[in-house]
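The complex appears here without one of its protein chains, the remainder shown in place.
The first chain written gets the first letter, and so on, giving A, B and C; residue counts start at 1 in each chain.
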Amino acid sequence: MLLMSRLATLESRRGWQVFLILLVLTIVLVPVLNLTLPPESPFHVPTYMLSLLGKYLCFALLALSLDLIWGYAGALSLGHGGFFALGGYCMGMYLMRQIGTRGVYGNPDLPDFMVFLNWSELPWYWLGFGNFWFAMLMVMLVPGALAYVLGWLTFRSRITGVYFSIITQAMVFALMLAFFRNEMGFGGNNGLTDFKEILGYNVQAQGTRIGLYVASALVLALGYLISRYIVTSKLGRVLMAIRDAESRVRFLGYSVTNAKLFVFTVSAMLAGIAGALYVPQVGIINPSEFSPANSIEIAVWVAVGGRGTLYGAILGAFTVNGAKSFFTGAAPEFWLFFLGALFIVCTLFLPRGIVGLAAQLRNRAARRAIPSTETKSKEVGDAASEHGA
Amino acid sequence: MGTFKGGIKAVALGCAVAVSALMAGVAQAAEPIKIGVLHSLSGTMAISETTLKDTIMMMVDDLNKKGGLLGRPVEAVVVDPASNWPLFAEKARELIEKDKVSAVFGCWTSVSRKSVLPVFEETNGLLFYPVQYEGEESSRNVFYTGAAPNQQAIPAVEYLMGAEGGDVKRWVLAGTDYVYPRTTNKILEAFLMSKGVAKDDIMINYTPFGHSDWQTIVADIKKFASAGKKTAVVSTINGDANVPFYKELANQGIKATDIPVVAFSVGEEELAGIDTSNLVGHLAAWNYFMSVDTPENTAFIKQWHAFTKNDKRVTNDPMEAHYIGFKMWTQAVLQAGTTEVNAVRQAMYGQKVRSPSGYDVVMNTNHHLSKPVMIGEIQSDGQFSIVSQTEDAIKGAAWSPYIPESAKLTADWTFPWVCGNCTEPKYTAYAK
Amino acid sequence: MIKSHLARVTWVLRGLHAFVLAFFLMTGLLTVGVAIGAFAASSAWADEYSDALAGLAAPAFNDKVAAIDALARLGDERATPVLEAMSDNRLYTRKEDGRLVIGGTGRDIALTDAATGEALGTATSRDLTRINVNNALRTALGGAIGRLQINNADPAKRLAAAETMARDRTPEAMALLRDALAREKVEDVRAAMALTYAKMSLTSTDPAERLAAVKEVSGRLSSEVRALVAPLAATNPDGSFAEPDPQVRAAATGLIARIDQRLMMTELALNLFQGVSLGSVLLLAAIGLAITFGVMGVINMAHGEMIMLGAYTTVVVQQLFREWIPAEFFGLYLVISIPAAFLVAGAVGVLMERGIIRFLYGRPLETLLATWGISLMLQQLVRAIFGAPNKEVSNPGWMTGAFEAMPGMVLTYNRIAIIIFALAVLAGLAALLRYTPFGLQMRAVTQNRNMASAMGIRTGWVDALTFGLGSGIAGVAGVALSQIGNVSPNLGQGYIVDSFMVVVFGGVGSLWGVLAGAMTLGIFNKFLEPYAGAMLGKILILVFIILFIQKRPRGLFALKGRAAEA
Partner (left out) sequence: MQRASMAPDAAEIVLPAESTPVRPIRQPAGSILYLDGVSVSFDGFKALNSLSLVIDKGEMRTIIGPNGAGKTTMMDVITGKTKPNTGDVLFNASVDLTKMDEAAIANLGIGRKFQKPTVFEHLSVFENLELALKTDRGTFATLFFHLTGPQARRIDEILGVIGLGDRRKEKAGALSHGQKQWLEIGMLLMQEGQLLLLDEPVAGMTDHETETTARLLLDIARERSIVVVEHDMEFVRALGAKVTVLHEGSVLAEGSIDTVQADHRVIEVYLGR
C-alpha cells in the first residue's frame, strides 16, 4: 500500500501517461513493426535499426546514471565509461564462457586468447562467470564496489568539482591501460568477442536481438523509476542541497560523504547494467570503452539533453547518438564539426539543455524585467558555483 | 458509388503509369552497384586509414571511367567508423542492411576486424581486409589481402640470420601490446628456437599504444646488444609509436650497421612523418614497396598522383593490397555475372591479378593471397631499397605451424573441407 | 706504397745521425730499387685492382664482399672514394656502356668514372643502375675504408679508421694497425688505435699480450669492454677456466667487477637523466595548462590542440624554410617557429576566450564540455587542411646526435635541448608574471576581480590575454614536442590527461608546483619502468596520483591561507 502510494508520487499524472505510452511504443510497437511488416513497407523497422535503438537504450541508461550523480549531487564523474565497461566485461566473460568448444582452438575451458597466450587454466577471477546469475551479480557488484572504494576515498577527503572529475578520469585512464595489457587476462586490445549464445539463445538470431532490445527498454524504464524514487525522496533533496551548498548540509547533520557515496555507487551499478546489456547487442567489449574521451562524451549527452531532469539525459543520449549515427554516414568528413558545434551551442545557449529550451523561451520575456544578478565568480572546485547561470 | 470506383481506377492507372515509368528509368540509368568503404576518417586510426579510403575511391573512379561493371556504374558508400570499434560493427551492419552494398573494403586494426566479423557472418557480407595481420583466422566472409605472418615476419628473420643480413645471433622482439605483435612474436620465438637460438638471446618487450618515451627501452636494447653477439630488433611497434621510437634510435646513435631494426608496420606512409637521414639501413618487410621497378607499379603510382593531384603522395603495401582486392573482386563479379555474395566468393578462388609488385598474385581457397615477400632498407629519401625478395609468391597461411594449437588446423573453403578452422574436412564421407 | 716506403726511410734517417753520409748513399739505392719494383708490379696490381672494382657491381652478395676485401687488401688509396660512394648509395653502373661510375647528389647526377676519376658529365637516374648495398656490405665497406685510411694524412680520418677497424679482427687488420700505431704521433689517434689494438689482441694466443690488452682496455669501463673481457673470466661447462693464465684471469675478473660497479652508477645516472627529460616533456605540456587551468580555472580540454597547433606551425615554418631560405640557414627554422607558434596558438586562444569561454566563467564543468567541442573541431580542421597522416619534422643539425657523458651514458642533444628549453620557458613565464605590468594586472585580476576592475584594469582583456598566454605557451611546447614525437591531428590527445595530472599533482595555480610535479612524475616513472614495464609503470603512477590527491587535495605545492604568488 505504502509502496504503491509512494510510486504514484514519482511522476505527475501526465508524467505517468507519457511514461507508459513511450514504454509501450518502445517495447511493443517497434518489435511488431520489425517482425510483421514486409521490408518494403515504409513503416518497417529494419533489424539494423532495431539493434541501433537497442544500443541507444543502453546509452540512455548510462546517461541516466551519470545524471543521477552529476545532475543531482553536482559531482561530474568522468569515469562512468569505466563502470559501463566493467559491467560490459562481466557480461562479456559470461558470454565467453558460453562459447565452449566452438572457439577456433576448440578448448572447452579456456577462451581463445588464453589458449593463445599459453595459459593452462582459467585464472581465479574468471571462475563462476559461467553462471548467468553470478555474472549478473558481478555486473552490479564490480562497478559498485569500485565506485564505493573510490567514492569513499574522495568524498571523505572532501574532493569536489573539478578535482573529483580529474580523479575519476585518472581512474578510467588507468583502467584502460590495465585492460590493454594482455597479462590481465581480459583479451588485451581485442577484448572479448566472437560470442555465440546467451542463456542458450544464439546472440545473432533476430529473436534474441528483439529480446535484448526489449530487455534494455524495460531495464531503462526500471532504472528511470529507481532514479526517480531516489531524486523525489528526501535523499534527493539532500543531494540537491549538497549540489547547492555542500558544507551547509553538513551543519544540518547529514553525512555528505555517505549521501554522495550512496548515489555514486547506485549510479555506477546502473552504468554497469547498461554495459552488460550493451555488450551482447554490439558483440564486442574492449578497452577502448575505457578511454577518457568516451566518458566525456557521456557528460555531453547529459548536458545536451538537460541535466538534473533524468528524462533530459535519456533524450540527450538519443539525440547525440542519433546525430552521430546519421552524420558519420551522411557527412563522414565533416561530422566532427557538427558534433563539436553542437557541444558549444548547447553549453552557450542551452545551459539547461534541450529540455530547458521551452522553459527558457517562456522565461525570456519575464526575465527581461529583472536584471541578472549573476556575479562573475570563477572559483575552481566549487560545485555550488556551477549553478550560477 | 460510381465516382468512387472511377476514382480507384484512375489512381490504379496512375500508379501503373508511374511504376512503369520508374522501371524504364531504372533500366536506362542502370542502378549502380554499391560497395562500402569502412575506414576511419577521424580518431587515432585516421592517420593510416584515410589513404585506403582514397585508394578505393581512385579504383572506383577508374572503373567507372572504363564503363563500370556489368554495364552498371559502381558507387562507393563511404562511412566514418571514427576509430571506434563498436561503431565499426554498427556501420558494417548499416552498409550491408541499409545500403545493400555488394562488398565492403575496410578495417585496419585487428580489433575492428574482430568487431565486424560477426556482422559479416550473420548477414553473409563480403569484407576485403587489406592489412598485414596476425593470422589465426579464416572467415568465409572475409578475404585477407594483407600479409599473414609467414609472408612477412619469417622471411625477414631468415634474411637477418643469413650472411647478407649480417648473421644475427641475438634478437629483440619489441612490440605494442596487442594481438598482432603478440602472435607474431610468439611465432617468431618458436621459429628462432627451432633454428637453435637460445632463450637468453631473445628479449621480448611490449609497450602501450602510442608509447612516446622510448629512452629506457632504447637504452635497454643497447645494453642487450652489447653482449658481443650481432643483435637485431624485430619491431612490431604500432603506427603512432614508431616516430618517437625511430627518433630516439637515431639520436642515441644506433646505426643500422650496429643494430638493424626490421619493422613490419612501418611503410612509406609512416616514414613520410620521419626524417629518415639517420635511419638509413633499418629494414622493413612487406609484399610491396613503392620503389619496386615494374611497369605496373609505375602506372599505379602515376594513377595515384593524378587522383590525389599531388605528386608527393606515397604508395604503400596496404594500398597495393586494396588494389589487388578490388581488381580481384571486379574480375570475380565479371566471371560470376552477378554481385551476389555466394557466387562472387566461388569466383574469387584462383583469381589472378598482376600486382604492382610485378608478380601474379593469386587468391587461395583459405581466403589468403599468394604474394612475394620483399625486404627493404630505409633510404634517406624515405623510400626503401629492396635488398632481398623471394623468387616466387608465397602462399599466406591462416594458421601458423609454429603455434601448436593452430598447427593442426586447416582453412579451406572448398569441397570437401568448407571450413576455416578444422582438423578434418566437413565432407570427408562425400569426398571419395 | 711508394710514399709509405719513403716515409719509413725518412724515419730511419732521422734516427741515425752518425752515419748520414753512408746511409744517404744506401737510401738512394733503396729508393731507386723500390721505384723499379713498384713499376714492375704496377701492371699486375692494376689488373687486380680493376678486377676488384668490377667485382663491386657483381649481382651476388658474396662476390661483392670478396671484391671489397680484395680492395682493402690491395691497399690502393684510389679505392677510398669508390668505397665511400658505394656506402652512400652513390655507386652506379651506366646503362649504356656498363661503366662503373660515382654519382653526385641532386636531380642531375654528375658522374665520375670510378676507375680513373675522369668526369663523365651528368645523367638522370633513368640512365643508371644503382649498386645495391645492404647493412652487411656497409659494415664490410666500413672496415675496408678503415684499413685504407689507417695511414691517411688526415688525423681525423685515421681516428675514424681506428674506430671502425675494431670490428675487423683479421690478422691482416691487426698487423696493419700495429704498424700504424708504431708510427702514430697524434695523441688522440694513438689512444684510439691502442684501444682498438688492445680489443683485437684480447683473443691473442700470447698470455702476455692478453694481459697487456686487459690493462690497456681497463681505462674504459664500458659494457662493450665488459663483453670483450668476459670470455677471459668465464668458466667452461666442465668447471675449468676458459683462460689458462691465472694472472690474466685475475686482471679480467677485477676489471669486470669494476665495470659492473661503474655500470650500476651509470644506470642510475641515466635513469635520472631520462626521468628529468621525461619530466621536462611533461612540464612543457603542462605549463600552458598551469595558466589556463591553474590560474584562470578554465578546464581547457582543447589544451592538447594548442600544442598540436604549435607543432603544425613548426611544420609550416619548416616548409617555408625549405622553399625560400638557403639550406645553410635551415637549422634556424626552429628559432622562427617558436614565436610563430606562440602567436598562432595564442591568437586561437584569445579567439576562444572572447568567443566562447568568457560566457562560461563560474561554470567550470560546462567549460569542459565546450572546450571539448572546440578540440574536436580543431582536430578535424587540421585533418582537413593538412591531411590525416603524420607530418615530418626534421631535427636541425645541432639537435641531432648525442654525446657520451661517460661510457654507456649517452645523452642526446635533443633531450638536453628540451630540458633547457622547458626550464627557460618556465623561468620566462615566472619573470613575465612577476616583473611586467601585464603580469601585475593578471595577478590583480585573478586575486580580486572587482577591486582590479575598480582600479581601471580592463579585466575582460586581461582574461583574454591571460588565456592567450597559456595557449601560446602550449603552442611553444608544440614546437619542442614536434622534435621528439609525432605530428598528427591526434597529437594533443596524448598529452591532455598527463597535463592535467601534472597540474593537479603539483598544485593548481603554482608554477613551481608544476615544475615539481612534472619532475617528480617523470623521475618516478623512469625509475619504475625498468621493474614494472612501461604500461604497468604508468598505471602505478596514476594510482599513486589518485591516492596522493586524497591526502593532499590541493597538490604538492598547495597554496595556504592567504593567496600566495605563483
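One rule holds for everything that comes next: a contact is a pair of C-beta atoms (placed from the backbone, for glycine too) under 8 Å apart; a residue touches a chain by one contact, two chains touch by 3 or more.
Because the structure is a prediction, the values reported are computed rather than measured.
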Item checked: Of A:205, A:245, A:345 or A:358, the one touching the omitted chain in the full complex -> A:245
Check: With respect to the chain omitted from the figure, which of A:230, A:268, A:302 or A:355 is a touching residue?
Finding: A:230
Next item on the list: Write down which of A:10, A:192 or A:259 is the residue touching the left-out chain.
Entry: A:259
Margin query: Suppose we count only contacts with the excluded chain; which residues of chain A make the list?
Written below: 2, 6, 158, 230, 233-235, 237-238, 240-241, 243-245, 247-256, 258-259, 261-262, 378-382, 387
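One rule holds for everything that comes next: only the chains that are shown with their structure count from here on.
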Note to self: Chain contact topology under the given definition, line, ring, star, complete or other?
What the structure shows: complete
Checklist line | Chain occupying the middle, per Cα centroid | finding: B
Next item on the list: Report the inter-chain centroid distance for chain A and chain B in whole angstrom, where each centroid is the mean of the CA atoms.
Entry: 35
Notebook entry, point to check: Taking each chain's centre as its mean C-alpha position, how far apart are chain A and chain C in Å?
Noted result: 48
Next item on the list: Enumerate the residues of chain B that touch no fewer than two other chains.
Entry: 41-42, 177, 206, 208
Next item on the list: List, in ascending order, every residue of chain A touching at least 2 other chains.
Entry: 177, 180-181, 333, 336
Check: Can you name the residues of chain B that touch chain A in the complex?
Finding: 41-42, 78-82, 84-87, 89-91, 93-94, 97-98, 109-111, 114-115, 117-119, 121-122, 136-137, 177-179, 182-183, 186, 206, 208-209, 403, 405-406, 409, 420-421
Margin query: If we count contacts the way the header does, which residues on chain B are in touch with chain C in the complex?
Written below: 41-44, 46-51, 163-167, 177, 206-208, 210-213, 215-217, 219-220, 222-223, 226-228, 240, 243-244, 247-248, 250-253, 256-257, 260, 269-270, 272-275, 277-278, 281, 283, 377, 379, 382, 385-388
Next item on the list: Spell out the residues on chain C that touch chain B in their complex, using ranges where they run on.
Entry: 61-62, 89, 130, 132-136, 138-139, 142, 222-224, 226-228, 230, 270-271, 274, 277-278, 281, 379-380, 383, 387-395, 400-402, 408, 410, 412-415, 483-490, 493-494, 525-526, 529-530, 533-535, 538
